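What follows is a structure written as structure tokens; I'll ask about it next.
Complex shown without one protein chain; remaining protein chains in place.
Now for chain A:
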Amino acid sequence: MDKFRMIFQFLQSNQESFMNGICGIMALASVQMYSAFDFNCPCLPRYNLAYGLGILLVPPFILFLLGFVLNNNVSVLVEEWRRPRGQRGKDPAVLRYMFCSMAQRAMIAPVVWVSVTLLDGKCITCAFCTSVPFETLGNASHPSLSQREMKKVLARIPCKDIYDGQELIANEVAIRYLRCISQALGWCFVLLMTMLAFLVRSLRPCFTQAAFLKSRYWSHYIDIERKLFDETCAEHARSFAKVCIQQFFEGMSTDVAAACCHPPRKAPADAGEPTEKLLGITDQGTMNTALKSWHRCKPPLHLHSPALPSGNGEEQPYVHPPVPRKEIAAYYSRV
């Protein structure tokens, strides 16, 4: 228990670094996904924009939702939001704090995807190649083409091997131009996001520190309380099952003895633990009956009080070790 408590405290105290580690991993995963992805611009007038912008915007949205799905605290938040009021009031500030901290963590991977995409340049090149200003960048002498033909030619800029508009505008010139715009957008986006993160983090101590401390404490509390309750229920279930099964075996041995018209064999006082553990079932026939009965007719979920173990040398099914009395006055509080 002590070791468990130490690990628990360590995780809680280091929760920030733990969460930061997860964010870092998701960011790396996002970069890896992008480099593994085989970008294939369709090089057709109407499809380029849809494809390019789709690759730029749809995966971040998916990554954002994934960030929420993978976060264990989402269920805690929803449970706290939907529970009936009962005897305990609900604090919307706590819910807001939990939601904000989850949203901030979920935003990291999408922001990394968008930045990497813009800095790489392929998406913007694909999406906006038909909007290149060929009057300024292109060659002066070019055969005049209809708008549709022009768009078809320009749409093939990202696909160097099928590009046939060198007289109109050189392929490298157009790609360099588009990539320059894309990278400028990318760095501006990175700067904007960093500034936003900095402002969010640094304005908080200036304005809402007291409210923040409260929200943080109570959101930790809700999380811990849920974990402890689950733990307590698991311990209770264990004890319940143990007693239920014990009663089942004892019941079986009594039944079989009654059917055979002799009293159940009581373990002699000095027989020791192994004999006690046999629970009165000491022959093959009784054991087989017990096993068949367990399968065909499980006992009801109802423990009889006289049969509860009392001082027979076994460990009592405690849920927690008794709380040391030293903790009297230190910890209580009202909300």
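Please note the rule applied: a contact is a pair of C-beta atoms (placed from the backbone, for glycine too) under 8 Å apart; a residue touches a chain by one contact, two chains touch by 3 or more; residues count from 1.
Throughout what follows, contacts and distances are computed from a predicted model.
Enquirer: With one chain of the assembly withheld, which option in "G-patch domain-containing protein", "CAHM3 protein", "Aldehyde dehydrogenase" or "MOC2A synthase" matches that chain's UniProt protein name?
Expert: Its record in UniProt gives the absent chain the protein name "CAHM3 protein".
Enquirer: Per the definition of touch given earlier, which of A:F37, A:F61, A:W81 or A:F198 contacts the omitted chain?
Expert: A:F198
Enquirer: From the list A:R46, A:R96 or A:H220, which touches the chain that is not on show?
Expert: Checking each option in A:R46, A:R96 or A:H220, the one touching the absent chain turns out to be A:H220.
Enquirer: Please identify, in ascending order, the residues of chain A that touch the omitted chain?
Expert: 6, 8-10, 12-13, 16, 83-84, 86-88, 119-121, 137, 170, 172-173, 176-177, 179-180, 183-184, 187-188, 190-191, 194-195, 197-198, 201-202, 205-206, 209, 217, 220-221, 224-225, 228-229, 232-233, 236, 239-240, 243, 300-306, 308, 310, 316-320, 322-323, 325, 327-329, 331-335
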